[in-house]
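Below: the structure, in structure tokens.
Removed: one protein chain of the complex. Kept in place: all other protein chains.
The block that comes next holds chain A.
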Amino acid sequence: MKTHVLFNLFATFLLADGLNIEDSAGQFFSSGHTNNWAVLVCTSRFWFNYRHVANTLSVYRSVKRLGIPDSHIVLMLADDMACNHRNPKPATVFSHKNMELNVYGDDVEVDYRGYEVTVENFLRVLTGRLPPSTPRSKRLLSDDRSNILIYLTGHGGNGFLKFQDSEEISNVELADAFEQMWQKRRYNELLFIIDTCQGASMYERFYSPNLMALASSQVGEDSLSHQPDLAIGVHLMDRYTFYLLEFLEDIHPASKANMNDLFKVCPKSQCVSTPGHRTDLFLRDPGSVLITDFFGSVRKVEITTEAIDLTDPIKEVEERPANGDVHKEMHSYVDQLPVSEIIHQNGKLCATSTNKMSLCCFHGDVSECEMQLPRGLGVEGPP
């Protein structure tokens, strides 16, 4: 009798556990995305903007740690801080003073660097309208089931973000780019984070669905930097991204933290500015959106019960060297500096040259050269 009761208890326990598994499986498939992309942009040039590069690299580091591979990250850094000649520790970019954490790491791949980080390139990456010869690592190959994280940092103002001290992107342009992405079905959900002065102005104009935005400061406020390092001589990080990095360091790929926790990062007491967020365009409730939906890359698996036939193993075709069939000529290395050949090359060069303006080579006799120049085409003298 007792064993019977025990057995019943055990069975109900198992059943309850089974229901739990189904529940979590259901939650697993609820978000609707199948792949993750990240576009991380630092828009500032010059050594004193070290902190913007450190901001972007710390988000890059977190995103890579949580699973998004390099092939799905488009990293744009407008200037090189790690191998800058002013850096006392080359090939490092630190985020904490006393050089505690090197966010540059040993395994970084920067896709757009230096002068390539322009407003035009950024918008082309977002909308996918790149020239056909652009390599894959420089493209955002997202589809309609991709969740994209976009992080921008640099110097900004009310309604604009400055790129490399020479051009700006406005919030209207950005909103239109996102609308293009929506109409081309280039994203499922998009999280936009911006860490600049008056950052909230950049997301005011968004009008496409499924966009969630966070900014480090409201309109009229400045985002402040965190702490300088006396050995390096510049400020290392901005406050908002510093506390964001601290928050993300606690997240692991199976973490259940949701967006409401992210909105609480860096309150006014720590950040001095008031971080803002915008969720009205987002269809799901932010409390049900996991951090790893955007920062991690949890691959969804679709289980199928179909059977697939594998082909026979491929046999490598053995190449038989054709003995005596083809008469192979003997190859040789080329002479690296064939002086006599070069000196006597002039006739061939002048005759086949389609460019009439190229001067010919001479044996040391200038007169021969002047005959070959077209009449009336002298070399210019100073004005």
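We adopt the following convention: a contact is a pair of C-beta atoms (placed from the backbone, for glycine too) under 8 Å apart; a residue touches a chain by one contact, two chains touch by 3 or more; residues count from 1.
Everything that follows uses one rule, which is that contacts and distances are computed from a predicted model.
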Q: Would you mind picking the UniProt name of the chain not drawn here, from "Kv channel-interacting protein 4", "Eukaryotic translation initiation factor 3 subunit I", "Proteasome subunit beta" or "Phosphatidylinositol glycan anchor biosynthesis, class T"?
A: "Phosphatidylinositol glycan anchor biosynthesis, class T"
Q.
Considering the complete complex, identify which of A:T134, A:N158, A:Q183 or A:S288 is in touch with the unshown chain.
A. A:T134
Q: Decide which residue listed in A:N98, A:N158, A:Q227 or A:Q345 touches the omitted chain of the complex.
A: A:Q345
Q) Can you name the residues of chain A that touch the chain not displayed here? A) 45-46, 80, 82-83, 89-92, 104-111, 113-116, 131, 133-138, 164-166, 313-316, 318, 328-339, 342-343, 345-346, 349, 355, 357-359, 361-364, 379-382
